[in-house]
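Left out: one protein chain. Kept in place: all the others.
Residue numbering begins at 1 within each chain, and the chains themselves are lettered A, B and C in the order written.
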Amino acid sequence: MKRTSALRVAALAACAAFLYSIASPAADSVKIGILWPLTGNAAAAGQASKAAAELAAEIVNHAHPELGDLPLAKTAGLPNMGGATLELVFVDHQGNPSLAQQLATRLITQDKVNVLLGAYQSSCSFTATAVAERYGVPFMVGESAALNITGRGFRWVFRGTPIASDYARTYMRFFTDMRKSGTTIGSIAIVNENTDYGTSVADAIVAEAKKADISVAIRIPYSASSSDVSAQVLQLKEKKPDVVIFISYTADSILYMKTMRNLDYRPAMVIGDDTGFSDPSFIPAVADIAQGAMNRSAWAIGKPGSTTYRINEMYKAKTGRDLDDTSARNMQSFFALADALNRAGSTDPEKMRAALAQTDLKPEQLMMGYQGVKFDSTGQNVLAATYLIQLHGSRYELVWPDRAATAKLQWPMKGWTR
Amino acid sequence: MRYGAVTLWAALLAYPLVLYNQFYWDIGVGLLLAAITASAWNIVGGYAGQVSVGHAMFFGIGAYAPLLVYHLWKLPPVAGVPLAIGLSLALAVIIGVPTLRLKGHYFSMATIAIAELIRIFVGTWDLVGAAIGLQGPAVGRGWWDLTFRSEIPYYYIFLGVLAVLLSVTAVVERGRFGYYLRAIKAGERAARSLGVPVQQTKLKALMLSAAFTSVAGSLYAIKTGFIDPESGFGILVSVQMVIVAALGGAGTRLGPLVGALVLVPAQTAINTWFGGGGTGLTYILYGGIILVLARFEPGGLHELWHRAAPLLRRRARAA
Amino acid sequence: MLLEASEVSMAFGSFAAVSGASLAVEEGEIVGLIGPNGAGKSTFFNCLAGDMQPTSGRIVFAGVDLTRTSPETHALAGIGRTFQVPATFEDMTLLDNVMVGAFLRYPQPEQAREHARRILGLTGLGGYAGQRARSLGTPGRKRLEIARVLATRPRLMLLDEALAGLTPTELQQAVALVREIHASGVTLVIVEHIMEVIMTLTKRVLVFNQGHVIASGAPESVVREEAVIEAYIGRGRRKRRQ
Partner (left out) sequence: MLLLQVIVGGLLLGAVYALFSSGLTLIWGMMNFINFAHGEFVMLGMYVALVVVTWIGGGPAAFGLGAAFALFVLGVVVYLSLIRHVVRGPMLAQILSTFGLALLLRYSAFWIFSANFVSLPQTSLSGTVNLAGILMPVAQLVAGVVAITLTVALHLLLARTALGSRLLAVAEDRNAAMLMGIRPDRMQALAWGLSAGAAGIAGALMAIAYPWSPSVGETFGLTAFVVVALGGFGSVPGALYAGLIIGLIQALSAYWLGPVYKDIVVYALFAALLWLRPQGLLGRA
C-alpha cells in the first residue's frame, strides 16, 4: 500500500501544478483593475458598465477633439506620462464578496495594477476596498450606494457616484420646490427591495424626509425575486400617499407598473430610484401605462451635437443600446480616475492618492449632471447630484432642476390612457 | 496509508513557501477553508449519512458572531468565536431533535427550509445589519484583530484548524462513536437492534459537525472582514460543502480535503480563464461534476482510487 | 423466569395483527413460534424485540419491564434479534459489522475488536474478516447477523427465520451453530416454517393464527391438535381480505 499512496500524492501535485499555470502579467502601461459582476444576478449591469469603461478607455487613449473639454478627450493617452495608454484588466466577482477580495488581491499582486475601480454590489465593494486599503492602492468606487463604504476612515478609497443621502436630499429639494409652486404633497410612500441597495436608499429617504418634515405614509420592503406584488400595491391603495418612491430592480419595477394598472391604482406621482426604471427594457415594457412616471438620473443623453449625445452614439454603436444611468456614473468615475492619474504624472501610489484628493472637476468638464467632482476627507464626492427626469412618450425628458430642464414637468402623472 | 498522509501534510505545510506568491496563497487559504467546512459537514453528512443541505445555518452563525461582537462592543472578532460555537450547538439541538427523526429526503428538505428561514430572517434583522450585513476591522488595531496584510498567517491558522479537525475525525472514526455513525448510515433499524442509541448518536454528530462548521464560518468572517445574509446563510454555501465532501469521498477522513484540493483550484482556474469573459461556467462545472458523480461513482474519488489501486498495482507489478 | 410477555396486543388502526398473546420463557429454553404467514408471528416477535410498541399488554425481561421501550433498551437489557431479510451493514467489513455489536459491551475499540474476532472465529467466519458484507451470499449474511447479535452477549436471542432458504448442507451447519449458541447458555426464541428444524431444536412451541395463540406445548403433541391443522390447511375458509 505504501508505494501507491506516494503515487497518489504525486498525481495530485502534478494536476494541481497544471491548474496553477495562470496567465503571466502583460506589458507595462497604466493598468486599471476593474471588479464587476459579469455573471450572476447583476450580470446585465456588470456587462453594460464593462462596455462603458472600455469606451471611456478608447476616448482617453485616442484623440477625440469633438468631445469638448471632457478631461483627456482631446489628447491621446495620458500626456503627463508620455502618452501612456490605459490598460483595463476586468475580473468577474459574480457578486460574491470573498471572491471579490481574492480577485482584488490578485489584481494588485499578480497583475500589478496601479489603481482599482469597481465593485457594483456594496458587499463586494466592502471587501475589495479593504484589500486596497491594506495594500495602499487607490480604489475608485463607481457605483455602490451603501453609505459606510467611504465612512470607515480609509485613505485610499474614493467614490465619484452620489450615495443614498445625496439621492434623498435631491428628492426632498424637489418636493419643497413643488410645495413652493403650490402642489400639495401630504405624504409619500417608499417601496424598496430588501437587499443592501434598497435598504440603504430607503433609510436615507426616511431620515431626510424627517428633516424636510414630509410625512412617510408607509415603507414597504419586499424581496426582488417575488413573483407577485399585488399585496404591496393594495397596501399603497389603502394608505393613499401623494408620491410613491420605488427603489427596485428591473423586473419588479415593470411588475409594479403593470399591477398598478391592473388594480387601477394611480398616485399623483411615481418616482423610480434609477436602477429598475433606467433599465433599457423598462420603457418598451411599460411606456403605454406609465406615462409621466419620474426617475432620477445624473445622465441625460442631451441634444444632438452635445458631448453627451456623441458619447451615447459611440456607446450605442458598441452595444446597440443607449447608455443607462448606472453605466454612465461608472464611466464618469472612470474619467475622474484617469484625470487624477494624468495629474499625478506617475504610477507612484502616494502621488496618485494625492492627485485624487485634489480633484476638482467643474460641471462643464463632466458628462454627468453633477455639480462637479471634489472628494472630502472620507473620499466621497460632495458635489455629486442628480437630475430628475420624466417619461414623456417613449423617452425620459429632463424636467428638474429648472436650470437644466429640457421639458415641462407634468403633474400629476397621466399613467395609462383611460 | 501512513506514508501517503505524511507526504500530503508535508506538501500542505510547504505549499506557501514553494509557490511564493500572494495569489496562490489566497487559493491555498480558500482551499483550506473549503476543506475545513466540508470535513465538518462530513461528520454528520458523510459518516452518519444524514445529508444536510442547510449547514450554512451553522456557517452563518460562526461568521456573524465575531463581526457582531466587533460591531456592538468593539471586541476583537476572534472573541466572538466561543459565542458562535455556543449558539451553533444550541441551534443544532433545537433543530436536531425534531429533524433527525426524519429520514433521507425529508431530512435534507427540512435543513434547506430552516437555512432559508434563517437567511431571510437575518436579512430583515437590523441588529445584525439586515441586508447590508456586518463589516470587521479593515485595518487591525493590533495583532489580536487578526487582520493580516499577507495571507500566510491565515494559511497556517487554517491549516492548524484543519489538522485539529481531521485528528478529531480520526479519533471519532476509530472509536465506538465512529462505528455507530457508520452503522446508522448502513441501516438504522439494524443498528438499533444492536443497541446503538441512534437518536443521541446522530445528535452528537450534528453538534460536533455544527461546532466545527461554525469555526469555519468564523475563520471566513475574520479573514474576509465582511458578512451578509447571502454569503453567510446562502444555499450555495451549503451546496459547496456537500459537493467538496462528496467529490473527495463522503464518509472518509481525507475525502473532503481531496475534494477541496481538486475543486477549489479548478474553480479559480475557470474564473481566471473565463471569469473576465462573463460566463457562469463555474456553476455549470459544479452541476456537471455532481451529476457525473451521482450517476457513476457516489463514493467519489476515494472509491475510484480503491477500485483503481489494485489495477495500478497489478499493472505496475506486470510492467 | 427470564422473559414474560402477557396479553400482548398490536393493532394497526382497526386491524389487530396480534391480540392477547402470552409467552413465558425460562432461562436456557428454546421456544419455537410457528403458524401460517400473516398469523402475527413476526409482529409478536417485533414486539418482543422492541421494534414495535404493543398497543396493550406487558413485556418483562429478567424482572425489568420493557413494554413500549426502544429497541436499543431491549438490546442493552440482553435481548438480541436477527431479521427475516438479513440487514447486514453492506459497505462495512465483516469484522466492523460484528464490532458494532461488540461495542455494546466493550466500549474500548481494542477489546471490542478482540471480542469480535473471537465471535467471528466461533461462527466460522474468521477467514473473511476483512471482506465487505456486500460480498457474502444469503447464508453468509444470515451467519454474520447471528455473529453480530452474539457479539452483544445477549441472554435471549430472537431468531426470525434464520434457517429459511438454505440448502440441506447449509441447514445442517446452521442447526449445528444454533445448538452451539444454545449450549453456551443463550436462551432462544425462533420463528421458523421448517417443521424438521422445529422438531429437532425446540422443546416447546407456540402456534399463532390470525393474531391469536391457538396452541402451545411440545412440538410432537401440538402438531396433532385439530386447531393447528385447521390453521395451516384451513377448512375451505377464504383468507380474510386484507
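Convention: a contact is a pair of C-beta atoms (placed from the backbone, for glycine too) under 8 Å apart; a residue touches a chain by one contact, two chains touch by 3 or more.
A quick note: this is a predicted structure, and the numbers were derived from the prediction, not measured.
Taking the complete complex into account, the chain left out of view touches A, B.
Remark: the omitted chain is touched by one listed residue; of B:Val242, B:Leu261 or B:Leu301 this is B:Val242. If you put the hidden chain back, the residue from B:Leu12, B:Ala38 or B:Val51 that touches it is B:Val51. Of B:Ile112, B:Val139, B:Ile152 or B:Ala170, it is B:Ile112 that touches the chain left out of the display.
Panel shows chain A; residues 39-44, 194, 220-223, 225-232, 234-235, 237-238, 249-251, 254-255, 258, 261-264, 281, 285 of it touch the chain omitted from the view.
Contact residues of chain B toward the unshown chain are 45, 49, 51, 53, 98-99, 102, 104-106, 108-110, 112-114, 116-117, 120-121, 123-124, 235, 239, 242-243, 246, 250, 279-281, 283-284, 286-295, 298.
The criterion applied here is as follows: only the chains that are shown with their structure count from here on.
Annotation of chain A and chain B: not jointly contacted by any chain, touch as defined at the top.
Of all chains present, the one whose mean CA position sits nearest the global mean of protein CA atoms is B.
For the pair chain A and chain B, the distance between C-alpha centroids works out to 35 Å. With centres set at the average Cα position, the gap from chain A to chain C is 74 Å. Centroid to centroid, with C-alpha atoms defining each point, chain B and chain C lie 43 Å apart. For chain B, the set of residues touching two or more other chains is empty. Those residues of chain B that touch chain A in the shared complex are 1-5, 7-8, 11, 19, 21-24, 26-27, 30, 120, 123-124, 130-133, 135, 138-139, 147, 149, 151, 220, 224-226, 228, 230-231, 258, 261-262, 265-266, 268-269, 271-272, 275-280, 282, 305, 309, 312-313, 316. Within the complex formed with chain C, the residues of chain B that make contact are 174-176, 179-180, 182-183, 186-187, 189-198.
Listing the residues of chain A that touch chain B in their complex gives 1-9, 12-13, 15-16, 19-20, 22-23, 38-40, 43, 46-47, 50, 89-92, 94, 96-99, 101-103, 105-106, 108-110, 122-123, 126-127, 129-130, 133-135, 146, 148, 152, 154, 194-196, 198-200, 221, 223.
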